[in-house]
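My questions will all concern the structure given below.
For this depiction, one protein chain was excluded, whereas all remaining protein chains were kept in their positions.
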Amino acid sequence: MTVLLFARARDLLGIDRLEIDEAATVGDLRRRLTQLYPKLAGLAAVSAFAVNNEFASDTTPIPANAEVALLPPVSGG
Amino acid sequence: MTVLLFARARDLLGIDRLEIDEAATVGDLRRRLTQLYPKLAGLAAVSAFAVNNEFASDTTPIPANAEVALLPPVSGG
Amino acid sequence: MIRLTRAAIDYLALTEEVRRGDCGAVVLFLGTVRELTGERVTVALDYDAYPAMAEKKMAEIEAETRKRWPVGAMILEHRLGHLEVGDISVAVAVSCPHRVEAFEACRYAIDRLKELVPIWKKENWADGSTEWVHPGA
Partner (left out) sequence: MIRLTRAAIDYLALTEEVRRGDCGAVVLFLGTVRELTGERVTVALDYDAYPAMAEKKMAEIEAETRKRWPVGAMILEHRLGHLEVGDISVAVAVSCPHRVEAFEACRYAIDRLKELVPIWKKENWADGSTEWVHPGA
């Protein structure tokens, strides 16, 4: 599955998306990201995730082919 | 003394100012206006007065040569 | 800064005047001539003022507002004379470092203006009649 990266998350990894094995839920994905990308761990812990353009909690299931994004705390406006 | 008139007060009397004998206080002036100009009585009862461009209460003294105005309830904006 | 004017209010100019590098927020309020009041149809309003006192009160409102909020720049401008539906009768533009302050300061200024400034409007109803608006009278 693809996870879109933005802002500091993108700068930390130097890429704007990453490919990762399917995760059943957002919580699984968060743990997996933290293990695989230690640089991202601090930010991932305080970030939100979006599944198909909607905020998702750790218990939200990730459907196949979902558009998933890691959303660091927002600062628009 | 001169009393400036605005809005409905001006339309009721058809003039934009009136000359009247000196009044010691705003309360005196209000009573005098009501007696001399019965058409104005209803509006004068709910109007404010200004003495030298400042809102005045019925106990406010009116100095000689003061600029006095009858201010019906405002509706600007 | 405060202004009474008989010309159309140029709110672009007025907003540009309040923008500042040290202020991250601008709030602009425009009062416009509304066509409907309840069921009654307005075609125009005439605004009258006691100009010397109106300017004094507007300057006081600016001073009070600046005392309560960290205003960078502000302008209160009121138009007088004959206004058609849709015309702008009043504009208040305020800049502040942050948005909460800018909203509160702008709202305070227009609320006080409507309470305190000796300006009056006369309705020109669609049926041809006219009527000074004196709330509570």
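By letter and in written order, the chains are A, B and C; residue numbering begins at 1 in each of them.
Just so we're on the same page, a contact is a pair of C-beta atoms (placed from the backbone, for glycine too) under 8 Å apart; a residue touches a chain by one contact, two chains touch by 3 or more.
Fair warning: this is a prediction, and the values are worked out from it, not measured in the lab.
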**Message:** Under the definition given at the start, what are the shown partners of the omitted chain?
**Reply:** A, C
**Prompt:** Which is it among C:2, C:26, C:74 or C:116 that touches the chain not included here?
**Reply:** C:26
**Prompt:** On chain A, what residues meet the omitted chain?
**Reply:** 4, 6-8, 10-11, 42-43, 46-47, 50, 53-55, 67, 69, 71-77
**Request:** Kindly note down the residues of chain C that lie in touch with the hidden chain.
**Result:** 11-12, 15, 19-36, 85-86, 97, 99, 102-103, 106-107, 110
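Methods note: only the chains that are shown with their structure count from here on.
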**Mean-CA-position distance for chain C and chain A (Å)** = 48
**Request:** Send over the residues of chain A in touch with two or more other chains.
**Result:** none
**Message:** Can you list every residue of chain C that touches 2 or more other chains, as numbers and ranges?
**Reply:** none
